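Written below as C-alpha cells is the structure these notes are about.
Note that this is a trimmed complex: some chains were dropped, and none of the rest were shifted.
Labels run A and B following the written order; every chain starts at residue 1.
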C-alpha cells in the first residue's frame, strides 16, 4: 500500500482469511490452492477498480496465496484505506464478496477422508448479489 | 478457426491435461457450441460439458457467459465455480 503514510487516511479496514482446521465436518490437514495466473491478476485489478469507482478510497491492496497451505495459515489479505470508515468497511466486504465469486482460485482439501475439491457456496453468490441492487 | 483451450481444477483432473490447441469447425462460434463440440469426445467429456455440471468459461482472461462469441486465436478456459478467498 503505497500511501500508508498519507495523512488523509482516517480508516483502515483489513480482512484476513485463514485455513480452518475443520470444514463440512471433516478435519483438514492441508489445502492446495490452484489458480489461473494470467486471469488472476486481471480479475483482482478489475475488482479493485470497481471498488474504487463505488467508494471514496485512498488505496486498496489484495494479497492471495497459492500452493499448499496448512491449518491457521493465512490465505488472503484485503486492505482498504479511506478517509472515513463507512467507505472502508463497504469496499473491503465488497472486494471479498467479488473475490470469492469472480477470481480464478480453486481449493482442494486434504482431509482424513482423502482429498476433495471444495464446493462453491451458494451463500457466496448471495453475498455478491447484495452489491448489484 | 484455431483456438487455445485451458482446463482448471476438477475439470483439468477429469480430462487429464491442462491445455490444448483446437482447430474448430466453422459452426462452433460460441461457448455453448464449444461445450457441445467437446461433449462429443466421449463419456468423460459428455459428463463435463452436457450442461449437468456448472462449468464456467473465460475468454482471454475475462469471465463470459455461454452466449459469448469465440474468435480465432482466443484463449478459452473452462473451470468449476471458483472457491478462493
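To be clear about the criterion, contacts are C-beta pairs under 8 Å (C-beta built on N, C-alpha and C of every residue); 3 or more make two chains touch, one makes a residue touch a chain.
Just so we're clear, the structure is a prediction, and the values are computed from it rather than from any experiment.
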Worksheet item: Which formula, in the displayed labels, states the number of copies of each chain in the whole complex?
Response: A x2, B x2
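Rule of thumb we're sticking to: only the chains that are shown with their structure count from here on.
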Worksheet item: Roughly how far is subunit A from subunit B, going centre to centre by Cα mean, in whole Å?
Response: 26
Worksheet entry | Residues of subunit B touching subunit A in the complex | 6, 8-10, 54, 58, 61-63, 75, 77, 79-85
Worksheet item: subunit B touches which residues of subunit A in the complex?
Response: 17, 33-36, 38-39, 42-43, 64, 75-76, 96, 99-108, 117-120
